[in-house]
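These notes are about the structure you will find just below.
Omission of a single protein chain aside, the complex is shown with its protein chains in their original locations.
Each chain carries a letter (A and B) given by its place in the written order, and its residues are counted from 1.
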Amino acid sequence: MSYLLETVGLTRRFQVSQGMFKPKARLHALNGVDLRLKKGEVLGIVGESGCGKSTLAKILLNLLAPSEGKVLLDGRDIATLGRMEFTRRVQPVFQDPFSSLNPRKTIADIVTMPLRVHGIGTGAERRKRAASIMDMVGLPARFAERYPKELSGGQRQRVAIARALVMNPDLIICDEPTSALDASVQSQILNLLMDLKRELGLTYVFISHNLSVVEHLVDQVAVMYLGRVVELGTTAQVFDAPQHPYTRALLDSALTVAPGQGVPDIGLGTAFPNPLAIPPGCPFQPRCPRAFDLCSRVRPQPVDVATGGAACLLTQEPLRGAA
Amino acid sequence: MIAMTTNPPSRTAKTLRKMLHHPSLVVGVAIVAAMILVAIFAPLLAPHDPYVQDISRRAVPPVWYEKGTWENILGTDQLGRDYLSRLIYGARVSLLIGFSVVLISGIIGTTLGLLAGYFGGRVDTLVTFIVTVRLAMPVILVALAVVALFGGSMWVVITVLGLLKWDRFAVVVRSTTQQIRALDYIASARSAGASTFWILLREVLPNIAPQLIVIATIEVASAILMEAALSFLGLGVQPPLPSWGLMISEAKSYMFFSFWLIAIPGTALATLVFAINLAGDGLRDMITPERS
Partner (left out) sequence: MNKPLLSVRDLRIDLNTRLGVLHAVRGISFDVAAGETLCIVGESGCGKSMTSLALMDLLPRVASRSAQGITFDGQDLTRRRIAGKLRGRRMAMIFQEPMTALNPAFTIGDQMVEAYLYHVGGTRAKAVDRAVQMLEKVGIGSARSRLGQYPHQLSGGLRQRVMIAMALMTDPELLIADEPTTALDVTIQAQILRLLKDLQQELGLAIILITHDLGLVSRIADRIVVMYAGAIVEEGTAAEIFDRPAHPYTRALIDCIPQPGKTERGAPLGTIPGVVPSLIGRQDGCAFRDRCALAGPRCANDIPTQAAGSHRWVCIHGGRA
């Protein structure tokens, strides 16, 4: 079974200044992340602030190098791929439609930029390609000479998607692509992403904090907490039968339309996750409603990327009897 | 967002129309443009050769005085040279020096600022150190020392000022670049495979251009004044070149007898600097609401 994308033991540390007189602190943004993705699949990454998903996105896009571990594209380490070869195959769609487009360029310039950088095609050919991609994402041709500030948020996001597609990539990393959009625009963009995936055989990594959207869109999902994958599985496995207490808390907090049901008590307490001071043992244990004494001393085994499951002492074999 | 259904006006047309809303900008640009044209067409406009001396016609007052004649509309200086012609050719010197200095200092400062702002880390520390060292130097004194060593001439002045006056460019470009660096379209450009050079030149630079223009206008005015000061002290442009600063210097001994000898180049200098500052202010006003 060959995987389009694989990460092996991905770790990333940062030195963070604590002010002039204190020594620099070590921030573990990612800690041993293992993921796998087949061509044509959608991998969802969910988690809250501090979980490391934005760092993961940057590493997957080769914008940041990992401190340890590697990312494999079709089995090859992306650190060894040339800049040009990598960028032809992996493209981003970012969250903020306002800052992801250069305000001083026309839409046509923005969409054809990757082609110009790679020296693909003549001017006329590039314009034709831009026109056909714009059509595919639902942008009228007359927008080609407009500037980003003349477009709405949803239209700008379509431009960002068009730019991502213009070189026929294999993998698209979507970092919260609809979080800044209204619900009615979000549904259009999500439908577009799903259609494009089918039509062009694309593979997505879809990072989002919106669980309902992730559940709707993805084939497998990784739940992240303080730089680690705490649960991994198919959509059905994770959303219908979550094993990790954090996953359960996340799912309970996602306020779906349920009139009269009120807001559930998640039971997490007020401690907040600080990537600069990751607790010993299980990183979730200070907030976990089901933590027991072993949790603060023993770190759970990381999730096996082949079988999925949860990084929780409650679900891991040797202790199941003792809990 | 309102959907656009008609063809919007071109970017240049919109900019021009916006400019008309700022009278200070229009006035400033008009005056500067007039001076530039005067400088360019100096040979056609000057009634006489500015270097020709005529001792018999020394210190003739301008035409509005009793003893003035239409032969020399602004009179003559202490060596009998036509003052209007010297004034017109003096515009050349001032403007040439102003723009050349800004070109050199702009390139140096912008490059340093871009590198510091984009790369951060050690590059930033190094550039900040260089800027601090430069800021610790009093420009006029250093310029004086260099000129004293190498002798005064227009090109020495341009070189010295150009190599010293880049600090404001560097500081502003650095902070603007830092802000832009964090935006997603830079990450998109990197993800598209663009090289750092491409990104700096074609993604970052167009977005700092407005601020650059504003600083450039301020620095042109500053460079012109500095050259005038140096020439006044005898360490800038050398006679017989008609620099306004030099003309003021030559006229200072005659200040109480032939007042116009100082007043005329002084007024010209003040007007040019004032107009440049007006234009710069107007540009700043025009640009800032766009940013918010």
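Worth pointing out:
As a convention for this text, a contact is a pair of C-beta atoms (placed from the backbone, for glycine too) under 8 Å apart; a residue touches a chain by one contact, two chains touch by 3 or more.
All of these numbers come straight from a predicted model, not from anything done at the bench.
Of A:Met20, A:Val257 or A:Ala277, it is A:Val257 that touches the chain left out of the display. Among the residues A:Arg13, A:Lys70, A:His216 or A:Arg299, only A:His216 touches the chain that is left out of the figure. Although one chain is not drawn, the whole complex shows that of A:Asn31, A:Thr112 or A:Gln186 it is A:Gln186 that touches it.
Interface with the hidden chain, as seen from chain A, comprises residues 48-49, 152, 182-184, 186-188, 190-191, 194-195, 209, 211-213, 215-217, 235, 239, 249-250, 252-266, 268, 270, 272.
Quick note on the criterion: only the chains that are shown with their structure count from here on.
The touching residues of chain A, when paired with chain B in their complex, are 58, 61-63, 83-84, 86-88, 90-92, 94-96, 99-105, 113-114, 117-118, 142, 146-147, 150-153, 155, 160, 163.
Partner chain A is touched in their complex by these residues of chain B: 1, 3-4, 7-8, 11, 183-185, 187-195, 198, 203, 206-207, 209.
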